[in-house]
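In this view, the complex is presented without one of its protein chains, the others remaining in place.
Chain naming follows the written order as A, B, C, D, E, F, G, H, I, J and K, and within any one chain the residues start at number 1.
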Amino acid sequence: MKVLVIHGPNLNLTGLREKEIYGQMKLEEINSLLLDKGKKLGMELDIYQSNHEGEIIDRIHQAMEVDCIIINPGAFTHYSFAIRDALAACQVPVIEVHLSNIYAREKFRHHSVISPIAKGQISGFGYLSYLLALEAAVELVKK
Amino acid sequence: MKVLVIHGPNLNLTGLREKEIYGQMKLEEINSLLLDKGKKLGMELDIYQSNHEGEIIDRIHQAMEVDCIIINPGAFTHYSFAIRDALAACQVPVIEVHLSNIYAREKFRHHSVISPIAKGQISGFGYLSYLLALEAAVELVKK
Amino acid sequence: MKVLVIHGPNLNLTGLREKEIYGQMKLEEINSLLLDKGKKLGMELDIYQSNHEGEIIDRIHQAMEVDCIIINPGAFTHYSFAIRDALAACQVPVIEVHLSNIYAREKFRHHSVISPIAKGQISGFGYLSYLLALEAAVELVKK
Amino acid sequence: MKVLVIHGPNLNLTGLREKEIYGQMKLEEINSLLLDKGKKLGMELDIYQSNHEGEIIDRIHQAMEVDCIIINPGAFTHYSFAIRDALAACQVPVIEVHLSNIYAREKFRHHSVISPIAKGQISGFGYLSYLLALEAAVELVKK
Amino acid sequence: MKVLVIHGPNLNLTGLREKEIYGQMKLEEINSLLLDKGKKLGMELDIYQSNHEGEIIDRIHQAMEVDCIIINPGAFTHYSFAIRDALAACQVPVIEVHLSNIYAREKFRHHSVISPIAKGQISGFGYLSYLLALEAAVELVKK
Amino acid sequence: MKVLVIHGPNLNLTGLREKEIYGQMKLEEINSLLLDKGKKLGMELDIYQSNHEGEIIDRIHQAMEVDCIIINPGAFTHYSFAIRDALAACQVPVIEVHLSNIYAREKFRHHSVISPIAKGQISGFGYLSYLLALEAAVELVKK
Amino acid sequence: MKVLVIHGPNLNLTGLREKEIYGQMKLEEINSLLLDKGKKLGMELDIYQSNHEGEIIDRIHQAMEVDCIIINPGAFTHYSFAIRDALAACQVPVIEVHLSNIYAREKFRHHSVISPIAKGQISGFGYLSYLLALEAAVELVKK
Amino acid sequence: MKVLVIHGPNLNLTGLREKEIYGQMKLEEINSLLLDKGKKLGMELDIYQSNHEGEIIDRIHQAMEVDCIIINPGAFTHYSFAIRDALAACQVPVIEVHLSNIYAREKFRHHSVISPIAKGQISGFGYLSYLLALEAAVELVKK
Amino acid sequence: MKVLVIHGPNLNLTGLREKEIYGQMKLEEINSLLLDKGKKLGMELDIYQSNHEGEIIDRIHQAMEVDCIIINPGAFTHYSFAIRDALAACQVPVIEVHLSNIYAREKFRHHSVISPIAKGQISGFGYLSYLLALEAAVELVKK
Amino acid sequence: MKVLVIHGPNLNLTGLREKEIYGQMKLEEINSLLLDKGKKLGMELDIYQSNHEGEIIDRIHQAMEVDCIIINPGAFTHYSFAIRDALAACQVPVIEVHLSNIYAREKFRHHSVISPIAKGQISGFGYLSYLLALEAAVELVKK
Amino acid sequence: MKVLVIHGPNLNLTGLREKEIYGQMKLEEINSLLLDKGKKLGMELDIYQSNHEGEIIDRIHQAMEVDCIIINPGAFTHYSFAIRDALAACQVPVIEVHLSNIYAREKFRHHSVISPIAKGQISGFGYLSYLLALEAAVELVKK
Partner (left out) sequence: MKVLVIHGPNLNLTGLREKEIYGQMKLEEINSLLLDKGKKLGMELDIYQSNHEGEIIDRIHQAMEVDCIIINPGAFTHYSFAIRDALAACQVPVIEVHLSNIYAREKFRHHSVISPIAKGQISGFGYLSYLLALEAAVELVKK
């Protein structure tokens, strides 16, 4: 079982800046946890971060053979219909993940253009949001 | 560690009706899974279902000593400011859970009055949404 | 043929208060007329009134074996997504009934959260709205 | 007792097109049923269909002496303030009728500019909506 | 002179939780003050608290013989059209009361569905809001 | 100087119905006053009434040689972009007239789709609105 | 017959600035025309201009004995609820006047807070708007 | 292959008025080009113009046997739900055409009630919009 | 204890005009009652009325040494952000008062730009609103 | 005559994914058809696809010498004001093209930020939309 | 070169109140800095503060001979269309200045009715906003 994990814009700063919102853990630490957990769940994980919308779209296009995409779209959550279309086109189950609870922050963060084409959404649990998504992926792929 | 799990209105019908939306598993089966997993995680689980807003509020008031509340507010998600206030008042970490992806359904389901006072939200993974919430609860209580 | 008739909140006051809006006839008188007409149409009528949203939901859940539900949701018309979900779940044809013409009253009464899942709606004819609904029920059940 | 029945635009296609929405019965068949029922109720029925807003207004103006107007305004329901004004001016009780449940269809069909000046509205019961309106007319005229 | 005082949902927690918003004084203490002041003003006070919308409606129906209703509808302020209808039906002067200034809090608290049918509204003075309402009641009943 | 006066839908009922809104004077009486005043002002008046949007458009198209159009669009005021386009196309100065003050009536009457292409608007003075428009026409044509 | 004519803010610049919008004629010239016409109509005219909302309100309060108020509220048209209340309180017929057609200009000018309490409105005819208002005043006072 | 071409209200003025918006070519010239091109494409063209909504609806009803309808609804684009229903009912592929780019003009022209039931839309190319539609029709009918 | 009482625009007409809305009592009578009650409560009252927004702001600036400001902003309630800023700047507790229940009147009166910076609001009790505010002031100043 | 054809994000998947929406034909096939038709029309075609907004902007900047730009902006249609500005700046006629009828799909696709600066728009005809655009380009460049 | 500097309502309190928002410097200190800088730039500065909208309008009218107006409209920014009209009428270049960043404060402060008629806007730099405006004025007048 292959899973693509995509970290959207500014997530490379996780654990370095605005820790009160996004948590103490750095992105490479989160990635380590993901790889560990993935191994336990028998997953082949591919992890990717970019601040470029176009590169994320390209990467999704190449991911058409994976079993699941876990994506934290960062601020693209709120306006990138292009990423939404890319995800919809690749017809792989998508799990949307957020470090913070986007519904308890600024108003513009309450609306996701990605969630209507996702299987599910997990938000607000910091790095745990990703780990829970891995477990959810197992179940989604079974179906 | 004590956790209160609340199933809101109409969830007693889970697995009996509209299975294409809410899944095949009955509520008692989901509850069994929850109790099993809770045991493994060293949790004391208290599970409650009601179709009555007032009863849910009363139950939340009695839950002030628990470590975490996991709630699937059902249709109350969209208008019960009274449940929101009850949850906010009891000052226990709250996890909002949905069987279906509420953001991929009718427009009125896209807005939750509960999520601004929740720690996080998990929606769209059927019965698994609850199980993931149990894991998240462990982490939330640690902090 | 079994029909459940539900009178929502404040309908127990019909014919006692605000008669210029809701008419002169008391609820028990309306119920008598309904039982008479039901008998003529060969129906077994079950009539229920409650001011409690939760009780109405419970009652609907128990009504899964009836052939038709006629409901005047009173003020719940405008916000009870929980009753809507209960009605949708029980998958029985639903007829929405109002004593007054809700579209000629205050703005908040112009929107019904029930009607999208109803087969049809009859409003504005006082007690007659219910009687017409009984006739419509015959037709709906035939199909 | 004289009743004018007005069928608005495109209703001449009833039973010929989009039968899954509007039903199997042709307009002339509905009209026969109406005439039969009208006779039983001791009514003199005048039935009129037009796709022209202006002609419908003219017809309403000529109807000032009738006891009741039953109108299915078709798509004019949603924007013809001119028909609304004509109906209001003639000061005869008006019953608004729809074959389909307009509140369960496209959003633009949820708003009627006619209903604020109608006595009541019956929608969603196919040809039966008209027959029920005839019965309601009897009651309205009594008052 | 008889006055019914209704405390809505979560007000049983007053003085126990979120004291920075709702004040230090417990509900029973507020009730004592009310009874004292009521006695001085020659009033017979009936004080009622419930977290159940339906029970509040039932209680209002029984209160048709009182001279005034003072209600703090809590979160029901913002959506319970059913309580509004119950209050309107009983045709007794209503005074709406809030501990906190609802207009200086979250946006959803700025709109009351109760106030259009109330005589007046007092908000933001903590337990004093209730005491001032008692004085206002004297005046309203005089008229 | 030639002036076309257009009376829109339902204006043939002026002075016959809803006199408390539109005044006591019948349309033919208003027309007589208009013809008298027109004669005094040296105008050749052409007066036209129709309940048909299409006929009004046709009539405007034929009016391309007149010096001014005075139009009371009745309910077409609020939605007939087709009449607006016809008036704009004929490039003759247009004066919009209303018997009643449309800004003091129902909300839907507050917006005119005609006024952005009119030179000016006179509303609320009953039959006098037309007479004042004739005087204004003299001035507009001078320019 | 006494008439108060009020020119609102910036109208002292009429004929001096932005002539393409407000016309070539200076305010004193318009006032002369008004006085002439007023004399012919047997009116006692009181003309007042101010850029101060408070002064206009004070002036309206003093005008309670006049037979009619003609007001061009200038930019106050769009937000001065205080002037609206002053006009409503003095219970004298009010005619709202505008030099330009406010409905053909910027969006914020399309809404008048004054017109709901006015008898009628005349806009778009330059200085003639005022003269027509004088004639309308004669008629209004007759009633 | 039979194609009905409908020109909506005011299109009879094309090439005569507002040429800067709609172009220099007269409607009959456009029609000649259409007939020529139709002949080359092996089409039987029926061309119809009306300023009457009702007549356009009638014409569409008679067109049920054609292979494609090309319609420039003019101002009806923005509000004629009746024409939309007529087109939807006749279940023939519809191509919506506009001389000008409606999305670069006044705001009210940005919304078409016709396009949701059309196969496609061509706007902004003057008379060429129609000719391109003829070519598109060939392709649509093939499918 | 010093209290500044401000009466906003048009309140000088209280008891003279629109008594059905604002009550029978004249402003000077209300002021007498206020002075009496103030004396009993050991307050030094300064009472001020103006129809001029600027004068009210100036007066508030001079009031920086008072213990409480009671203000009935009249129509300024709905748009005077300048008065709001003045009140916020002076950092004295503010009580907003209304004679009528502003939430039961025209829609534009439902929104107050003042209340977000007030401690509390009392509306709907006529002159009593002011007297209750005096009592509330005592409590506010204590804190 | 030089024409730049731009395919926006995800269009590289045309004919590979979601064929029921975007059609069976692959992008290279569409491009072949375009090149063929371009040759016949005497055009020099430059065809470009990118999923990167920035690259599309760069490409447009380099295209300032072409005679026409045909762009299918894909999901950028709905939010890329940057592409809009680039197109506006290069002051070359722009034709907006869509494979599907964007007005018959999800609500967010109904609004194009590109169309106000385009000469025209063609949507809904699959690959034919592009071919029709080539023909339109010939005409646009002539002017 | 003559420049008029206008400080709107409540700006006389700058440096005295709410220093965390508006800064530590008093208005007279800011004015000294302005006069100094003005002298260096060869400007004749006229500085004016008022809390009265009408006085500010009067002052603008007298300023028609200046070369530039620098205005901090304070709370009038958000609703004084009368000041906007005064500024537009005087046809002198206008620079809008704010001490605080109005776009990072309450929602109602995000909209300025003045800026559409200003040449430019400087907000958020405390007293420096004014000094930068003086420099900008030099440039604007050059053009």
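One rule holds in what follows: a contact is a pair of C-beta atoms (placed from the backbone, for glycine too) under 8 Å apart; a residue touches a chain by one contact, two chains touch by 3 or more.
Because the structure is predicted, anything quoted here is derived from the model rather than measured.
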Sole residue of A:G23, A:G38 or A:G74 that reaches the chain not shown, by the stated touch rule: A:G74
Missing-partner contacts on subunit J, residue numbers: 52-55, 57-58, 61, 79-82, 84-86, 88-91, 113
For subunit A, the residues touching the chain missing from this view: 8-10, 12-13, 17-18, 50-55, 74-76, 78-79, 108
Residues in subunit K touching the chain absent from view: 101, 103-104, 110-112, 115-126, 128-129, 131-132, 135-136, 139-140
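By definition in this document, only the chains that are shown with their structure count from here on.
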C-E or F-G, whichever has more C-beta pairs in contact: F-G
Mean-CA-position distance for subunit D and subunit B (Å): 47
Rounded Å distance between subunit B and subunit E, as computed from the means of their C-alpha atoms: 31
Shared interface positions of subunit F, touching two or more other chains: 52-55, 79
